[in-house]
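One structure, pasted below without further comment.
Only one protein chain is missing from this complex, and each of the others stays in its spot.
The block that comes next holds subunit A.
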Amino acid sequence: MSRRTDNRITWETFSEGLWKENPVFVMLLGMCPVLAVTNSAINALAMGLATTFVLVASGALVSLLRSFIPKQVRIATYIVIIATFVTMVDYVIQAISLDLYNALGAFIQLIVVNCIILGRAEAYASKHRPLKSIVNALGMGTGFTFALLCLGVVREVLGSGSLFGISLFGDHFQPWVVMVLPAGGFIVLGAWLLLFDWLKQRQALPQEEKAHAG
């Protein structure tokens, strides 16, 4: 992690949310929306984008105000800021599509208590300059959206036989209903975690061997 004095914005600032500290696959944060709204790819994408917007906007505001906010009330302040942007997203989604709004249900409002966002505000935005916080939040949001899409695509293809609402296999396909149910969410998440952990270990292996040899 970069130190407080380090204000350079590097590729790392953005990419750590994508891979090294992916909020879903590595930190296992925000599991509630990850399991609940990924029964179709479009829901996953909308949820990911909404969360990204809240992450970026609240990160920017927290970072801008970081020297004014007294330590004693910082959590309360962060929550008010986050809740503000969540309410804005809530209105905007209603304005874009009522169907989408109904499909996402209460999970839009529940972004307020998504620990990824409060975690970023506390651990990153309150210690870094606005631009750097925005870049980092954008990376985290992209990583979160990517993870939701990973689940959403698999669950929609297997559970409904379609992708983004477009039917893939024709009428004779018997959908794997369990995949759109909560149990399917756990199964698919487990499979993705397995895959990513395996990839990570494979990446780490050559480096270890090098270290031993040296």
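Rule of thumb we're sticking to: a contact is a pair of C-beta atoms (placed from the backbone, for glycine too) under 8 Å apart; a residue touches a chain by one contact, two chains touch by 3 or more; residues count from 1.
To be clear about the criterion, contacts and distances are computed from a predicted model.
S.K.: Leaving aside the chains on screen, match the unshown one to its UniProt name from "Ion-translocating oxidoreductase complex subunit G", "ABC transporter permease", "Putative tricarboxylic transport membrane protein" or "histidine kinase".
M.R.: "Ion-translocating oxidoreductase complex subunit G"
S.K.: Can you say which of A:Leu28, A:Ala76 or A:Leu168 touches the chain missing from this structure?
M.R.: Considering the complete complex, A:Ala76 is the one touching the chain left out.
S.K.: Please pick, from A:Leu18, A:Cys32, A:Leu49 or A:Leu65, the residue that touches the omitted chain in the full complex.
M.R.: If we include the chain that is not displayed, A:Leu65 is the one touching it.
S.K.: Since one chain isn't shown, list which residues of subunit A touch it in the complete complex.
M.R.: The missing chain touches subunit A at positions 39, 61, 65, 68-73, 76-77, 80-81, 83-85, 87-88, 91-92, 94-98, 102, 105, 159-160, 175, 177, 180-181.
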